[in-house]
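With one protein chain held back, the other chains of the complex are shown just where they sit.
Chain IDs A, B and C follow the sequence of writing; residue 1 opens each chain.
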Amino acid sequence: MKLGFVGLGNMGLPMAKSLLSAGHEVAVWNRTPARGEPLVKQGARVVASPAEAAKGAEVVFSMLADDSAAEAVALGPQGIITGLSKGAVHVSSSTISVALSQRLTDAHASADQGYVAAPVFGRPEAAESKQLWVVAAGTKADVERCRPLLEALGRGLTVLGEQASMANVVKLSGNFLIASMLESLAEAFAFTRKSGIEPKQFLELFQAVFARSPIFERYAQAIAEEKYSPAGFAMRLGLKDVGLVLEAARTAEVPMPLASLVRDQYLGGVAQGHGDLDWSALGALVAERAGLPKAR
Amino acid sequence: MKLGFVGLGNMGLPMAKSLLSAGHEVAVWNRTPARGEPLVKQGARVVASPAEAAKGAEVVFSMLADDSAAEAVALGPQGIITGLSKGAVHVSSSTISVALSQRLTDAHASADQGYVAAPVFGRPEAAESKQLWVVAAGTKADVERCRPLLEALGRGLTVLGEQASMANVVKLSGNFLIASMLESLAEAFAFTRKSGIEPKQFLELFQAVFARSPIFERYAQAIAEEKYSPAGFAMRLGLKDVGLVLEAARTAEVPMPLASLVRDQYLGGVAQGHGDLDWSALGALVAERAGLPKAR
Amino acid sequence: MKLGFVGLGNMGLPMAKSLLSAGHEVAVWNRTPARGEPLVKQGARVVASPAEAAKGAEVVFSMLADDSAAEAVALGPQGIITGLSKGAVHVSSSTISVALSQRLTDAHASADQGYVAAPVFGRPEAAESKQLWVVAAGTKADVERCRPLLEALGRGLTVLGEQASMANVVKLSGNFLIASMLESLAEAFAFTRKSGIEPKQFLELFQAVFARSPIFERYAQAIAEEKYSPAGFAMRLGLKDVGLVLEAARTAEVPMPLASLVRDQYLGGVAQGHGDLDWSALGALVAERAGLPKAR
Partner (left out) sequence: MKLGFVGLGNMGLPMAKSLLSAGHEVAVWNRTPARGEPLVKQGARVVASPAEAAKGAEVVFSMLADDSAAEAVALGPQGIITGLSKGAVHVSSSTISVALSQRLTDAHASADQGYVAAPVFGRPEAAESKQLWVVAAGTKADVERCRPLLEALGRGLTVLGEQASMANVVKLSGNFLIASMLESLAEAFAFTRKSGIEPKQFLELFQAVFARSPIFERYAQAIAEEKYSPAGFAMRLGLKDVGLVLEAARTAEVPMPLASLVRDQYLGGVAQGHGDLDWSALGALVAERAGLPKAR
């Protein structure tokens, strides 16, 4: 296929490589053009603007660092939208706001162009070794047209539906899950260290008990299915244990704001009469506060 | 060996079974004695008090629901301490407070008895199938003496050191990690659901990207080793992405207090000049606030 | 003076009245023109657009509900900027974002017009009885020119400096202080009620001890001057007392997330060695996390 690729940063460069090595013809653009040179020997053509990268392409990818860069290359003067043919598709892999993704959807639709949001999970090394996981959304025709390209980028692809920005919601949720885990690890290591346990020891245990276990998967399923009863471990007990954490951390002088937050959630759940549900019923408490309908 | 087992709840019962099936002689006690009957055909002897379960035993286990029950069976009238021989060991597997574990250490030491804290990771099903992971701490002699028993309970054993209550710190930290993950999953599912994504779809993605990936393991290692530079993904970008989550969740009307907490941590990190460290440097921010010495 | 007034909502209407009753000539505009009729008998002239309200005026006020309305009447087609004479001043009293206030500053400057941000503290009743407190910022010349008008609106005026958006920062901070107090009152009433105390009784005590006392004023001064030593009440004791609150609220089953947050702040302060500073040294902890230079 004839493709364009806009944005050759740590992620974009290896992604463009993957498309080249899958045999496609790729016109590349980057703010600093030198970034594209290593791709020339693989057959890439370095062009002078996003518009030019889009010109004549069936599909043009973009992979930028933030909203303002992504908006500029798409909608700015000499932007993708000005060069892309009617019927061709812009695939945006940047981690951008849901609001901007919606604006891009609308702008391309007005220009009779297609738009697919296709953010990726994985680091530059994963991009290099085609181990990314791609999450895509857009109209069925557009997504199907891009499917072989998206599959060439990584080890898997999840297609979400017709509203492109849904893919951004999911990507952002994934990064939120990681950031939360980082905070909880940060607090757990500070607590154990200050209580006199070597980080290396706690790490070994973490690897043995958590890292490869299906714990998180099982709980994610419980929350997805809103199945909180019968309790495997009751919210009442969760409240007790997180309370014990805070008590010991108080003694060790370790502030654990995430532990406090979780304790307050459990305390609210118990106060409202849900103490006998499984402790994963945090899912129900959070959903209720979001105004979601109750679990069936 | 001649053993005692006190507390035959959902966890205690299968644990006692494991010890019986490993060929030991076990005297069992439970508040409601009927719970012990299924064990009789495996050779267990049902006795009338914790003290009696301890009498003549080399090692007596206890597995109770909370501090007050654990304290009563250990130190109360007719408690383990009154029946246990000098030199024999009390292994406490209950999830109890660090403070109570220290009191039990002292009380048994005063009575010339040994004390090992050995809480377990795993649900009743894991206990049933000997898949628990045991974390033990106590004096070297006591722990070594109990080692074959602890190994008979599960699939692995981590020994932590001479101060028994360290094992309770680690067990509580583990439960804290799970509870935190539950809260973050709860918020992520509420956010994606309210944005129009089927929980089943998000679950599939979670399973593909997170559940079996080494993501958490790698980050736990970074925090354990306090290695936050060079950044794989900079704190500045973490701040941006969690900010985008909150922005979209604002629009969808989903309160995400954990996301807010994490955002504020990142914002503080960036404000204090750490924006270019890896986003796992939450580890450094939390440790600093706990008064821990800076990373080397 | 010849004035314009744009936006006759619950706040705008009585503010326009105050200007009329101070003897000024006022052209008024509102989305639904009927709102302006009561002002006609006081001499107001109802006009057809924000631009027309600005036409020929020395000063035009605007008072709208949010950013999008405030931006539309100022910069939209038929907006204030299109009607205002060179050298005349737009006074924006709306509670808007700092960013929009900066954009308005720039836009009016480009058009050789003046811009003063002058948000107000007080409810409609206070506007009616000229009891508002006005916070104004803008170039000295512009503010001085508007001073008699701003003084006619309320009981007091604070002038902040040449950067207009500073007034918006202060207005937003004031609303934040009120919202925080609401949350703390909400938690205190829930805690006392659930502990068995009549809200009426707690209210009486609050009125006697807090409402008319100089407590908050003294503490605000300590934080403003960064004077945390010698301690009147040490952070260590603050930690103890908030800990006791959480303990009792745990028993009463009342989640108090704000109390948890404050406890974690104090715990961090104590862990970092500041336990003997006054408990108002939260000021220092928060400032440090914001990357502000340490107190002298």
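The rule we apply is simple: a residue touches a chain if its C-beta (ideal position, glycine included) is under 8 Å from a C-beta of that chain, and two chains touch if they have at least 3 such contacts.
If you're wondering where the values come from, they're calculated on a predicted model, not measured in any experiment.
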{"item": "Shown chains touched by the chain that is not drawn here", "value": "A, B, C"}
{"item": "Option touching the unshown chain, where C:128, C:151 or C:183 are the choices", "value": "C:183"}
{"item": "Touch residues of subunit A, complete complex, unshown partner", "value": "257, 268, 271-273, 288-291"}
{"item": "Positions on subunit B where the hidden chain makes contact", "value": "243, 249-250, 253-257, 260-261, 263-265, 267-268, 270-271"}
{"item": "Residue ranges of subunit C at the interface with the undisplayed chain", "value": "65-67, 95-99, 121, 123-124, 133, 135, 156, 158, 160-161, 163, 166, 168-170, 172-197, 199-212, 214-217, 219-221, 223-226, 232-233, 237-238, 240-242, 244-245, 247-248, 251-259, 261-262, 265-266, 279-280, 282-283, 285-287, 289-292"}
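Throughout what follows, only the chains that are shown with their structure count from here on.
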{"item": "Equivalent interface positions on subunit B and subunit C, same or different at half", "value": "same"}
{"item": "Closest chain to global C-alpha mean, per-chain Cα centroids", "value": "A"}
{"item": "Cα-centroid distance, subunit A relative to subunit B, in whole angstrom", "value": "29"}
{"item": "Shared interface positions of subunit A, touching two or more other chains", "value": "253-257, 261, 265"}
